[in-house]
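Questions regarding the structure given below will be posed in turn.
Omission of a single protein chain aside, the complex is shown with its protein chains in their original locations.
In order of appearance the chains are A and B, and numbering begins at 1 in each one.
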Amino acid sequence: MSGGHHEHHHDDHAHHPELGFWRKYVFSTDHKVIGIWYAVTALVFLMVGFSLMMLMRYQLAYPGREIFGWLMLPETYNSFGAMHGTIMVFLGVVPMVVGGFGNYVMPLQIGAPDMSFPKINMFSYWSYLCGGIVMLASFFVPGGAANSGWTSYTPLSVTATQGQTFWLLGMVFLITSSLLGSVNFIVTIIQLRAKGLEFFRLPFFVWTQFVTAFLLLLAFPPLEAAAVLQLMDRVAGTSFFMPEGLVVSGVPQTYTGGGSPLLWQHLFWFLAHPEVYVLILPGMGIVAEVIANNTRKPLWGYRAMVYSLIFLGFMSFIVWAHHMFMTGMGTKISAFFATTTMIISIPSVVILTALLISLYRGCIRFNVPMLFALAFLPMFAIGGLTGLPLGLPASDIHLHDTYYVIGHFHYVVAPGTIFAIFAGIYHWYPKVTGRMLNSALGKVHFFLSFIFINTVFMPMFFQGMAGVSRRLYDQTLYAHGEAVQGLTIMSSWGAWMLGLSQLPFILNFFMSLRAGKRIAANPWDATTLEWVAPSPPPHGNFATIPVVYRGPYEYSVPGVQTDFFPQHVGAEA
Amino acid sequence: MSVAVLPYTVKPHPVTGVYSGKLGTWLFLASEVMLFGALFSAYVLLRVGAPATGPAAWPTHDQTHLSWKIGGFNTLVLIVSSVTMVMAWASLKMNNLAKGRMYLGITVALAFVFIIVKLLFEYIPKFNAGHTPSHNNFFALYFTLTGLHALHIIGGIVVITYFIFPGSTLWRKDPEYYTNRIECTGLYWHFVDLVWIFLFPVLYLM
Partner (left out) sequence: MSDAHADISKHVKSYIGVFLALAVLTVVTVAISRVHFSGSGNVIVALAIAAFKASLVAAIFMHLKWEKSPSIWWSLVICAMFFLFLILIPVLAVGDLPPQAQHGMWDVVSPAAGGGGH
């Protein structure tokens, strides 16, 4: 699928020697090759994270039962849980939507030959891979992988086994990768836009990448600092997060003390809240592209969407302590965070509503990317709405740390972002490979995934309201947990069936590389610049950099012969 | 335009008014502000939340055993190094490579002085006296803040040394490109000086 690199434009490459295999495909500085590496690596990590969860769900549905002679111990369950979250968020979704889609599509959509800093781009990928390997390696050290949740709350994480140190080191690699990447994205979008491509002519996908990059740039460093502090607590015996007089399993701890576990939570959530917007925004960008293209009309409310996006990015930095309502914070500060949290729901709703209204009187093509994009809308709505009782302290008292929270955030990320990722894969696979994915297999993939993903996560709201805690190895130990064990079994079977439902996709992905229908540059009759370049684009992307004359979604323009008017085509064709 | 040649790496962009490396450097510095900001935030919270008595109580000024003379000396060393750094860039802008490299060399030398003073007169005596990071949170923060800062100085030493020696061959190919890289290195270096301007009073005087 990176075969396009054979098509070097020799007339332009006076002093550009032909690169060897390693420089061309492994240590490449081409944003497209790097994007593919990110996407493939992320898909592998997503599979690993998913597999951990499938094993966990067996323990949850049938507590104490062995899986082929292997019993999952509580410590193992905790490790799997912590690593499932960490892998999905930091090694799976973000590298996929930012490193994968962002790297590959964004420079093409702005008409650039590559990213501003190609070597730094390559370094970002290798830093990510190193971080991922360190994280996975932690499964094999004595004591196993990190087991203090993806949130690594202190003092539990400080006194935890060796795997936690690996987690912290892995995070340092991942954060470095992210910081370098975000500098690259911001500079590229500001500096390398094609002539005529003003900010308000940018595809919404590029806007989401732009705001996301700012979130990553400014929110990650506090977590890097906090990770260093926690490393020092674990390795150098400092007491940044350790109180005086702590006793763990009957053993009095020898820390000097005076530290604050809340300090960790503030620093962690300062990143982790913007992080969840990093998880969703590029997905919204993908959905916007697919919807505009498949309704054959411009996005409704593009400007409102952009302003909402910017406002959302800004607000995301001042809502973080809604994750900390139950830590004994005072009422005034809780009221502050509850207020900002309620306010931040407004731009989300604006974006979702604009996408919905964009469907009205559209000429909808129900192809596979569009099915996933359409499903995203109500799924994200459920995820967003169920966040409201969590963002209000009074109701959060009952729902915090229950399955309700798990249901809420999974709805946003799983049938939310992951569906957006699938939409993006089906939409841009032709650009990357020059071939279409099979539509029938795609529809099977979609319908099965849609049914089973809801089977997994819908019961969780009811479990949460019944009082079942999260991170619980065996809920049947409690009467209130035993009462709703049926829902757990339903979720587990949903998860295994969801896993099986991915087989048509995996089959399709590999089959179509060889046997998919070959296409030219623009199989979807789209307007944005990435469809101008050949499929796949050569090194340097465009023979001549396009000039832009209009906005990104000029579909069904009166007076134009075709139902789409690409951005780069001169005046009235 | 030639394929795969990136524009605005040397000449500034007509609308944004900046060449890409400088914008990238400023963005990187913004992230560094957040990094050190988090540590300052930790300092505030830990100091405010420290118990009134006992081994975890916040030490008084005398108990910190930090000498304002050594800290003050190091502050002046860094300030001078900032001047020599910007003079290096100015010399290059005035087309004088030799003077530029000389100023860069002085900057590196001063940076070494800073590190050696820190190591010999602060870190080592403290460790010998048992004032280690695990002793109490003041020292934990002291070592973390100044240690991270020192790592940044060392990083700067590596980069500037590279530009004095192997990197200076870029001057022959594209002097403006080389000068721009020195400008970006300078921005980084001034930022490191800036952090110390805050660290000195916070750690040594308060």
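As a working rule, a contact is a pair of C-beta atoms (placed from the backbone, for glycine too) under 8 Å apart; a residue touches a chain by one contact, two chains touch by 3 or more.
Fair warning: this is a prediction, and the values are worked out from it, not measured in the lab.
K.L.:
What are the shown chains that the left-out chain touches?
P.N.:
A, B
K.L.:
Sort through B:I79, B:L120 or B:L151 and give me the one touching the missing partner chain.
P.N.:
Within the whole complex, the residue contacting the unshown chain is B:I79.
K.L.:
For the chain that's not shown, point to the residue among A:S249, A:T331, A:T544 or A:Q561 touching it.
P.N.:
Among A:S249, A:T331, A:T544 or A:Q561, only A:T331 touches the chain that is not shown.
K.L.:
So which bits of subunit A touch the chain we can't see?
P.N.:
Touch with the absent chain occurs at residues 186, 190, 214, 218-219, 222, 243-247, 257-263, 266, 270, 314, 317-318, 321, 328-333, 336.
K.L.:
Name every residue on subunit B in touch with the hidden partner chain.
P.N.:
These residues touch the chain not displayed: 12, 16-18, 22-23, 26-27, 30, 33-34, 37-38, 40-41, 44-45, 48-54, 56, 68, 72, 75-76, 79-80, 82-83, 85-87, 90, 93-94, 186-187, 190-191, 193-194, 197-198, 200-202, 205-206.
As a working rule, only the chains that are shown with their structure count from here on.
K.L.:
How many Å are there between the centre of subunit A and the centre of subunit B, using C-alpha atoms for each centre?
P.N.:
34
K.L.:
Okay, in this complex, where on subunit A does subunit B touch?
P.N.:
9, 12-14, 16, 113-114, 116-118, 179, 182-184, 186-187, 190-192, 217-222, 224-226, 228-229, 232, 236-240, 244, 255-260, 262-263, 266-267, 270, 539-545
K.L.:
Residue numbers of subunit B touching subunit A in their complex, please.
P.N.:
1-9, 13, 16, 20, 23-24, 27-28, 30-32, 34-39, 41-42, 45-46, 49-51, 54-58, 132-137, 140, 144, 148
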